[in-house]
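Shown below is the structure under consideration.
Our next item is chain A:
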Amino acid sequence: MRAAARSFATGPLRPRWLKLPMACGLVILGFWLLATFAAPLMAPYDPLDLAGRRLQPPSAAHWLGTDALGRDVWSRTLHGAVHSLPLALAVVATAVAIGAGLGALAGYMGGVFSGVIMRLADVTLSFPPMLLAMAVAASLGPGLGNAAIAMVIVWWPVYARLMRAQVLEVREREHVEAARAAGAGRVRVLTRHILPLCWTPVLISATMDLGQVILLAASLSFIGLGATPPTPEWGAMISDGASQFYSWWVALGPGLAILSIVLGFNFIGDGLHDYFDPRSE
Partner candidate 1 sequence: MSHTPLFEVSDLRVSFGRGAAAREAVRGLSLSLAAGEVLGIVGESGSGKSLAMLSALGLNPEGSEVRGSVRFQGREIAELPRAALQKIRGAQIGMVFQDPLSSLNPVMRVGAQIMEALYLHNPRLTRREAEERATELFERVAIAQARDRLRAFPHEFSGGMRQRVMIAMAIANTPALLIADEPTTALDVTVQAQIMEMLSDLQKRLNLGLVLITHDLGVLAGYADRVAVVYAGQVVEQAPVHALFARPAHPYTRGLMAASADLSQPGEALYSIPGTPPPAGPLPPGCPFAPRCDRAGAICRETPPPLRRAPDGAAEARCHFAWQDGECR
Partner candidate 2 sequence: MTGYILRRLLAMPFLILGIITLTFALTSVTRGDPLAGIISDRQMTNPEVVAAAKARWGLDKSLPERYVTYLGNLMSGDMGTSFITRRPVAQDVMARLPATLELVTAAMIFGAGAGITLGVVAAVWRNTIVDHLARLLALIGASIPVFWMGLALLYLFSVQWGVLPGPGRLDPRATTPPQVTGFMTLDTLIAGDLRLFGNALYHLLLPAGVLGWSVAGTISRLVRANMIEILHREFITTARAKGAGELRVVLRHALRNTLVPTLTVIGYSFAYLLTGAVLTETIFSWPGMGSYAVSAARGLDYPAIIGVTIVGGVIFLITNLVTDIAYVIANPRVRPG
């Protein structure tokens, strides 16, 4: 495959894949990854501590001010990564595992199995994602774990469709015919000769979706269906900010956090897209 054949070291100083947006994306993501693991070390205060007076505007002691309970917004923003990033990764990984697995089987086996899976995917994709996620999350009850389940239910069909289309295309290639003619078994043909050629678009799509999942998780928390207080989750923090409308700084930190991390994922996804599909440049 084109993508696999291409070496990653195109130029000694500036490899082709490392363009400015890609670099920005990696820096942003690097920062939030660091926060995910080291938020307690980076944050000046405990995210749940009533560290100062209520609703203080930004100052030297509290860079992003304090919220309605006097908690430090900057510390809470940093700790938000601890919830958002692993959650998004888990949701996308699970959705890819379920969706790509079912999609690959549907593409390879066809028949009734494919019909049932793909119709289920069609129906699921017939909903505006937010509405369906809300309905499921509301039924399951508040909590980040339940929100995660809701998001997996919303997201798996995306990968099922993508994977099935890939498998259908690769299945017809000559090397697969050759492998079959050489007597390779069905499982071997699928895992060795078809699947390795199908991953690239799924992975690019998954990278882009990480940002979307973070947005959706924050949206669910914002309307009270995700994280429960006092968890320092970004969507929930913006919700706090909405109720303290005139203290603009309460929502500033978490808002910028979501914007930057989603932008970072979009930069990286764009970069990957341009790299694997240079026509789009």
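Keep in mind that, in the parts below, contacts are C-beta pairs under 8 Å (C-beta built on N, C-alpha and C of every residue); 3 or more make two chains touch, one makes a residue touch a chain; residues count from 1.
Here is how the candidates were picked: all candidates are chains of the complex that A comes from, given by their letters.
These numbers were taken from a predicted model, which means no experiment stands behind them.
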item: Touching partner of chain A in this complex, picked from 1 or 2; value: 2
item: Candidate 2-facing residues of chain A, complex; value: 119-120, 122-124, 126-132, 134-141, 149, 153, 211, 215, 218-219, 222-225, 235, 238, 241-242, 245-246, 248, 251-252, 254-255, 258-259, 262-263, 266-267, 270, 280
